[in-house]
Structure formats: structure tokens, C-alpha cells
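Okay, so here's the structure we're looking at.
Yeah, one chain of the complex is gone here, protein chain that is, but the others are all in their spots.
All chains are identified by letter, namely A and B, in their written order; residue positions are counted from 1 within each chain.
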Amino acid sequence: MPVFLLRRVAEAFATLFVLTFVIFLLARLVGDPVPLVLGTEATQQDIDFYRRQYGLDQPLMLQYLSFLTNVVQGDFGVSFRYRVSAIGMVLPALWATFKLTGIAMLLSLGIGVPLGIMGSIRPRGMLARAVDWYAAAGESIPSFWFALMLMLVFAVTLGVLPSSGFGSWQHYVLPVTTLSLFSSASLAALTRANMVSALQSDFVKMERNLGLPESSIVFRHALRNASLPIITFLGLQFGVLLGGAVVTERVFAWPGIGQVMVEAIFTRDYPVIQAGVLVTAFCFMLINLLVDILATLLDPRVRQ
Amino acid sequence: MSLLSVRALSVEFGPRGKPVAAVAGASFHVERGEIVGVVGESGSGKSTMCSALMRSLPDSARVSGDVVFDGQPLMQLSAAQMQAIRGRDLAMILQNPMTSLDPLFTIGDQAIEVLRLRHPGSHAGEKQAVELLRKVRITAPEMRVRQYPHQMSGGMKQRILTAFATAASPKLLIADEPTTALDATVQEEILSLFCEIRDSAQTAIIIVTHDLGVVRRISDRTIVMYAGRIVESGPTRSVFGNPQHPYTQGLIGSMPRVVDGRVELNSIPGQVPRLDQLGSGCAFAERCQHATDRCSRAMPLQRTIGVQHDVVCWHGDGTPGVWREGAAA
Partner (left out) sequence: MSESPDARATGLLRRLRAIARWPLRLARKDGPPALATLVCAALFIAALCGTAITPFSETHIDFESVMLPPAWEAEGAILHPLGTDQLGRDVLSRLVAGAQVSLLVAGAAVIFGGVLGTFVGLIAGYFGGVTGALLNRLTEAFLALPFILMALALVSALGPGLWNIIIVMILTNWARYARLVRSEVISIKERDFVMLARIAGVSRVTIALRHVLPNAFNSVAILAVLDVGRAMMLESALSFLGLGVQPPSVSWGVMLADAKSFMGFAWWLALFPGLVIFLSVLSFSALGDWLQSRLDPRSGL
């Protein structure tokens, strides 16, 4: 594997490592969770006992080390509020969110990329303009507002789709549509920009001079060259989708990681917050790494 | 009948009220199997003229004039007809060999694509691709077909591009600055390659360059362009031996020479005028040491002063030596 990929992996791990430390610090330094958990009637004895049991009376670095070893083994402790394994709460929620974002990503690709290609064939045409406006709007519309508007129209006024919950395919429609709007707008604009750039490159001019058919030039040569940066962008886009998912889940009461984390923040349920942030960060970095590897494999200039 | 006959070709850009002519009234011809060198500085219009012949200029360009190629009126052909000719009968290779190949496909893949286009139904494969590379004297072609463009040198890429362009033995090949991006030694190889192509397939070649040495080396005839106009044209020997236009004289005079052990470098005083600031007279007038009032007022008419040797100048009259550098008016 090329050297710089190894570097990327190392960087990813370094970032995660730093993140674990930061998360750990944040939780510990901000306040003593014990009285919160035990309630106002707890006696000093109860508090001390609890502290001892959870290792909260140890020096900070030791706590961190034990925290780290646990994390690596997948043990994030127990939710303060629900008394179940924190990771056990986080993983199913994350999976639910992935289902949403995964479908949204596929939909965005299916809509955004073709739009971008169409907008690049005639760079000054009506379609290109429309794609530009769509991209501009897509980036400026707050996703939660759009979600509310969709809910207003389809669930409340027309009543054709459920406004919340989880279960049948109908429950997917509104949240996925919300998420795909922005994603597809960004993808359309990115595809358009890269395609226009590819179509202006020297090798395309040469191919035209050689008499290659336009369809071959656009779909075989230009598209392949344009898709490399798009693939890398997808990794980052996942992070954006995640953000969108958090608010969208709130609107549609979708039982995803967003809901779990926001609730955990309100109840100061630190194990769950830690588990949520770290596991999500890990998945995000993993996906980005995979995407980068993919982009590298596809570009012959980089693989040796 | 000439293979290519161009009459009063003009290419204009910009608003219709104030057009800028990148090429103005160019007239010339190219015979079968002839190598014609088009010489001029940057901005002289030579590349634009070639793009106009290929009809690959952007839509904002307004092209006028008569072009007859192989008996067909080139400018009146439909897009489909043009597509059929491009690459097959009329080919062009561009300035930048380094970036003229798709970086994501192997040489072999791209060669096969071109070959299948030229010979539809032939199912050209790797073998044919190797043969194509061998034709342009690429060493170890079996290995090269599996490689990607970034693994090749500029000279090799230029050969490959030439191979692609000549895969179907076109009648006319236009090469835009084919040697500019290459080392001197490699330049010589490419020029030999061009001669071979001409010899083996009777392909006519138009070489566009600012390098007089290249032109003198292989072209049968030379065309000199300045500010969008052809100022002198004729057999290479005649143009170099007896240049009539002061600009041509200046160009030839500015080729580095070694005199008495010293390297002499002369240059033409002044600068190329901006195309949107040209007057009604000769564009070279303000830099010409022989210019008169008439030169700035009226555009000179084309005059034939030798065997097929034309010059566009009020003063050129074929007399050798009269207008050499430094001579009295």
C-alpha cells in the first residue's frame, strides 16, 4: 500500500486517540455526575460507594487508561439513566441512522450526478442554470425547516405519509427526501463543476480532434476523470448527512443516533454521550478511509 | 487540384460592432504530400487558423472564407460529416503532449479505441495497438501498451499522439507546436517521424511553430504570419534565402548566430500590436524601419515576386538584398 495511505491511517488513529482523551476530559472536568445519578437524597456514604465502584476516586490518568482499555474492547460503561450498556444503546441507533443516510446517499448519487452531467454538456444552457440554482438553494435551506415543510404538506395536510416513527417503508420517505435534497444539490454542483473542467481538458480536445464520438468522450473519458474527486467528496458528505440526520431524526422521531445523543445530553448521560461520539467518529473515519483508498485505487497516477 | 485550398479565411471574436480578428484574410494552399510550415509569434493567429480548419473553435468565433479540402467545401459540411472527416482524412495534434492523453486509461486502451473507430468491425485488440506503436518507433511497445500516460516521457507521448492521429493515414495532418514542449534531441526524432509519415503515406503536414529552425529543417514551403495575416509565403528555400517582408527578415535575423566566435542575438524592436488596436494599414508598420506613410494608411496588396513566392508589403519587389537589415532605404 502506498506510503501516504499508511500515513492517512495513522492520522485517523491519532485523531481518534486525541478525541478519546478530549471526550474523557470533557466529561470528567465539567462536573460530578454522581449526585445527578443518585439523586438528591443520596448520602455521602452512597456517593463514596458509587465513586469507588465506578473507579471515580482514582487519579485522572489512571481513569483515562482504564477508560481507554475499555473503549478498545468496546465497553463504554452503563447508561446512567437506563442502566443498560451504553454501547448497547448506541449501536442499534447508529444502525438506524445508517439506514437512513445510506439510502439518502444512494438517492443523492442517483439524482445529483446525472443532473450534474446534464448541466455540464451545455455549460451555459437552461439546464446548467437550473442546476446552479438547485445547488444554491440546496445549500441554504435549513434541513429541519425543509423537513417540517415536507411534514406539513405530506403528513399533515395530505395525510399520505406518516409524520413520525419507524417501521414500514413509508416511514422512510420523508426523512430520506429531506436528507437527499441537500446532498443531491451539492453533488449536482460538484459533478457539474468537475465535468465542465474535464470537458475542457487537453485530452478531451485531442479526442475530439481524433473524431471520437461525443457520447464516448462524455461518459467514458470525462466522467471517469471527473468522478475521482466526487468519490472523495462522498466521504465528507457522509459527515454532512450525519448532521442533517440528527435534526431530521428529531423532526420525524426516527430512533437514530441523533435522538439518542440529544437525549443523553439533556440527561447528562455521559457513558452514552461518550459511546455515541466515539463510535460515530470511528465509523466516520473508517468510511472516509475506505473512500480514500477507493479513490487511490482508481487513479493509476497514484498507485505504483 | 490542391489538397487544401484556403481563400480569405477570417476568424473574428468579440462584439459585432467591434470585432477582433484573430485571423484576417488568410489565403494559402497545401498540396498532397507537402510539408508546410506556418511561422509566427504568439498571437499571430496561426493556432486559431488551424483550429478553424478543424472547425473546433468555440461557438463565439465567427469564421468566414472559403476552404476546400479534398474537393469538399469544409465550412459548409454538417457536424456529422465533419465528424467523419476528423481524424480520418484531416487530423490534428495539439500543443501539449503531456496532457493530451487521458490519464486514466492505458495507452493500449486508448489505441484500441482509436483503431476501432478507424476500422469499425475489425475488433482491434492489443496486438494491433502494439503494431501502431511500433509504426512510430516506440521501443518495447508490448510493455508500453499496458502503461499509463504518466509513465511516459513527453517525446514518447508525442509519438503516441502522432500514431493516433495518423492511424488511418490521413490526407492532411496539422501539428500545432509539435516540438515546443520537447527537448532538442527529442525534437529531431519527432521531425524525422513527420518526414517518414509524409514519405510513407503521402500525408500532407502543416506544422505550426514559432521555431524557425524547425521550419527550415523539414518544410517544403513556409508561411509567415503576423497579427493575424499572412505576410509572406513561398518555398522554404526562397523565403529563407531571399526574405522580402521586413518581418520575415527580422525573424530570420533574430535566429541566434555565431559570428567570429561570438553569439549574436538580434531582436525586432517594438512589440506585437494588440489585435483590437490595429489600424487600416500594415500591422507591422510601426516596427518596420522601412515604413512609409502609405504603409500605415493602406493595407498592402499581395504580390508574387518569385516562383510561388508571395509577399504582402508595399516595398518587397523581389530584388534580393535591397531590403536586408541595415541597408539604406
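In the analysis below, a residue touches a chain if its C-beta (ideal position, glycine included) is under 8 Å from a C-beta of that chain, and two chains touch if they have at least 3 such contacts.
What you see is a predicted model; the values in this text were computed from it and never measured.
Participant: Touched by the hidden chain, which of the shown chains?
Facilitator: A
Participant: Of the residues A:P142, A:G165 or A:P213, which one touches the chain left out of the display?
Facilitator: A:P142
Participant: Could you tell me which of A:L100, A:L161, A:V218 or A:V247 touches the chain that is not displayed?
Facilitator: Missing-chain contact among the listed residues: A:V247.
Participant: For chain A, which residues touch the unseen chain?
Facilitator: 4, 11-12, 14-15, 18-19, 22-23, 26-27, 29-30, 129, 132-133, 135-137, 139-146, 148-149, 151-152, 156, 163, 186, 189-190, 192-194, 196-197, 229, 232-233, 235-236, 239-240, 242-243, 246-247, 250-251, 261-262, 264-266, 268, 270, 273, 276-277, 280-281, 284-285, 288, 291-292, 295-296, 299, 301-302
Here is the rule we use: only the chains that are shown with their structure count from here on.
Participant: Going by the contact rule set out above, which residues of chain A touch chain B in the complex?
Facilitator: 201-203, 205-213, 216, 221, 224-225, 298-301
Participant: So in the complex, which bits of chain B are touching chain A?
Facilitator: Per the stated touch rule, the residues are 54, 56, 83-88, 91-94, 96, 99-106, 113-114, 117, 148, 150, 161, 164-165.
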